[in-house]
Structures are given as structure tokens and as C-alpha cells.
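The next block holds one structure in the form of C-alpha cells; read it before the comments.
For this view, one protein chain was removed and the others were kept in their places.
The chains carry the letters A and B, assigned in the order they are written, with residues numbered from 1 in each.
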Amino acid sequence: MEVSQIVFLILTVTLLGAAALVVTTKNLFHAALYLIVSFFSVAGMYVLLEAGFFAAAQLLVYIGAISILFIFAVMLTRGTALITPLNSQAGAVGVMSAIMFAILAVFLWPAPIRLQEVILGGFRLLRGGTYGGEPWQFVPNNADTAAVVNNATLRLGAALGDFAQYGALLLLSGALLLVGVIGSIWVARERKIADTRADRSEAAADARHEAQLESEAEAREAAALPAGAHAASVEGQH
Amino acid sequence: MRTDFAFVGVMLLVVFGAVAVVPVLNGLLGPKKPNAAKQATYECGMETVGDAWVQFRVQYYLFALIFVLFDVGGVLLFPFALAYNGVAIWSVLVVMLFAGTLLAGLFYAWRKGVLTWD
Partner (left out) sequence: MDAIFDSINNLVKIIGDAIAGLVGSLLPHPISDIVVMALGTLAIFIVVLTLCAGLTYLERKLVARIQDRIGPNMAGPKGLLLPIADAIKLFTKELTTPAAADKWVYNLAPIIVMVFAVLTYAVVPFAPDVIGTNLNIGVFYIIAIGSASTIAILMAGWGSRNKFSLLGAFRTVAQLIGYEVPMLLNLIPIIMLTGSMSLVDIVERQWNTGVPFLIYFPLSALCFLISGLAETGRSPVDLLEAESEIVAGFHVEYSGMKFGLIMIGEYANSLAIAVVFVSLFLGGYRGPILPPYLWLLIKTLLVFFGFMWLRGTLPRVRIDQLLNMNWKFLVPISVVHILLIMFEGKLFVTDPARIAATGGILVPVLLQAVIMGGTSIGLLLGGLLLAGRSVRGERLQHDADMTARRTANQKAAMALVK
């Protein structure tokens, strides 16, 4: 068994285990941490697929930005009361997930490979055998894949700028990011007191209450003032 | 490339093992006299008031959001920087427009007062 197969096995077990723990653990912060472990495993798989740039991008964006955003959002909405009970709709959710998985599998299955070949090939893999007559590799070590692998990031960069390939999509994704930022800022804006109808009526009631209190306070003051001071204030008013 | 990253994998494991030894060693070498006062949560020498609840402001989330904008933007700019030498001037203009979009997001947040205080 090759080293890469062992590494792949370890990464798979880590990924599936961490993903299972994310949905079953009761502590939300731990769930976020298990999610981060699963992101690390995915980055490892990108490395096995000879896509080093995407492994580092996974670390940078998912673990460095999105996980932190996730944790901040959890803290913002739940505080530190992070113990949550298990979802009571787990059964229905399980059935729906299985249906969605079946639909996706039917539509996304790569055409030339049949399901039983993959399963049988997988077992053969575990025993260190071959697949389709040649030793199985993640990315075959021949001439055409070598050229792609060595230049992949460069070609991606050139394609990102080229309007004929991905340039328009680049601008679109920039616009999408902009829209996301603007939307979030709008949603999180500070509202003035009387922004909604209920708030407005409440604000009016508050104002009336305050006016009433003020008039009461003035009346008390006027009654409590000694005559001299009252005369002085009357004089001051002239 | 897999063999390049193999060093990183080995380094991760070896350094993790080497560093994990340190607190264990400290636990063996140090005294162990726990008492209630030492193990209580630290609050400037007073008794703690309430659970560890923190007034979490929404500014933290908004800063992280602007960071995500520039993070993803940077990740998209890096491959273009790699391919910069062999690329024509209109590609440069397209990417300049993209970078301008990022800057526009920052200026919007600036004007809306999102970037004030922590």
C-alpha cells in the first residue's frame, strides 16, 4: 500500500468523523472546532489531488475567515449559552438528506464509471490492487497531467483575467461580494428608536409619560419653594 | 507537489509531538496544590459576577465580514499575479476593475460608519 493511500484513508476518516461530530455534539463551540478539523482534512485532500494552491486557499478563506465569521455569529446570537439540545426533527431531516443524496448522485454521477466498479475498485484499493489494469493513483503521473499540474495556478490566473474565459465571472464575483457586504451592513445598521410602527407608538407613549412626570415635578417644585425664592424667581422673570 | 507537502505533514506531526511534551513535562515537574481560590476564574482579584457572558458587539462581525471580502479578493488576485507576465493589457484592466470593486466595498463601509471603533 502506498503512502498516499494511507494518507487518504486517514484524511477520510478524520473528515467523516469530524463532520459527524459537528452535527451530533451539543456544544456549539465544539461544533465549530470540529468543522475546522474537517476543513483541514479537505485541505489535505486538495494536496493529494496536486492542487496545492487550493489547499492553501482553503486554509486562508475557510479556516481563516469563514470559521471566524461563524464563531462570531454564534457568539453574537447565542452569547455563551452554547449548550443546545439535539434537533427534534432529526428523523425527518435524515429522510430528506437521503433523498437529496440520491437525486444528486443520479444527476452528478460521472458517466463512464458505474457504481459497482467504484465500490469494487474501492475494496481492491484497500487491498493494494489495481484499478482498470493500472496501479491506481490520485493524479496519473504521465506527460499531459504533468503539464497541467505544473502550470495549473498560472493558467488559472491567466484565465481569470481573460474576458473570453473567466474574466466576466471574476467581475461578477466581485459584484457579488460587494452586494453581500452592502446587504450585511444594511441589515446590521443601528436603528433609531421610532423606526417601526410598534416602536413608534411605544415612543409616543414614552414621550407622554415623560411629559406627565415633568409637569408633576414642576408642580411639586412650585409647592415646595419657600416664598422668598418664589418671589426671586418671579422677579427674575421680569 | 505531493512530496513537497509531505514535508509539511511530517513537520506538523513532529512539531506537534515535540511541543505537546512540554506541558506534560511541566505537569510532572511543577507542584500540585490546587485549592478553590486558585482554580476560580480570574476577575482582578474579586469574586466573579455571573457566568462568562460578554457584551458581544456587532462591530466584531462587521469587521470580520470586510475581512472576508478582501480575503477572497486576495485569493482571486494571487493567481493573476502569477500569470501577470504573460498577460495582455485588457486582462490587467479587468482585474483592475475587480480590485476597484473591492475598494468600493471598503469605501461604502467607511462612509456608513461601520469602520469606527472596535
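Following the convention adopted for this analysis, a residue touches a chain if its C-beta (ideal position, glycine included) is under 8 Å from a C-beta of that chain, and two chains touch if they have at least 3 such contacts.
Just so you know, these numbers come straight off a predicted model, no measurement behind them.
Peer 1: So which of A:Val3, A:Ile99 or A:Leu172 would be touching the chain we can't see?
Peer 2: Final answer for the missing-chain contact: A:Val3.
Peer 1: Decide which residue listed in A:Leu15, A:Ile71 or A:Leu160 touches the omitted chain of the complex.
Peer 2: Once the missing chain is taken into account, the touching residue is A:Ile71.
Peer 1: Tell me where the left-out chain touches chain B, residue by residue.
Peer 2: Per the touch rule, chain B residues meeting the hidden chain are 1, 4-8, 10-12, 14-16, 18-20, 22-23, 25-27, 29-34, 36, 38-44, 52-54, 56, 60, 63-64, 66-67, 70-71, 74, 77-78, 81-82, 84-89, 92, 95-96, 99-100, 102-103, 106-107, 110, 115-118.
Peer 1: In the complete complex, the non-displayed chain touches which residues of chain A?
Peer 2: Against the missing chain, chain A presents residues 3, 29-30, 33, 36, 52-53, 56-57, 59-60, 63-65, 67-68, 71-72, 75, 80, 153.
Following the convention adopted for this analysis, only the chains that are shown with their structure count from here on.
Peer 1: Need the CA-centroid distance for the pair chain A / chain B, whole Å please.
Peer 2: Computed from C-alpha means, the inter-chain centre distance equals 15 Å.
Peer 1: Could you please specify the touching residues of chain B with respect to chain A in the complex?
Peer 2: 1-2, 4-6, 9, 51-54, 56, 58, 60-62, 64-69, 71-76, 78-84, 86-87, 90-92, 94-95, 97-98, 101-102, 104-105, 108-109, 112, 114
Peer 1: In the complex, go through chain A and note every residue touching chain B.
Peer 2: Touch list, chain A to chain B: 3-4, 7, 44, 47-48, 50, 52-53, 55, 57, 60-61, 64-66, 68-69, 72-73, 75-76, 79-80, 138, 149, 153-158, 160-163, 167, 170-171, 173-175, 177-178, 180-182, 184-185, 188-189.
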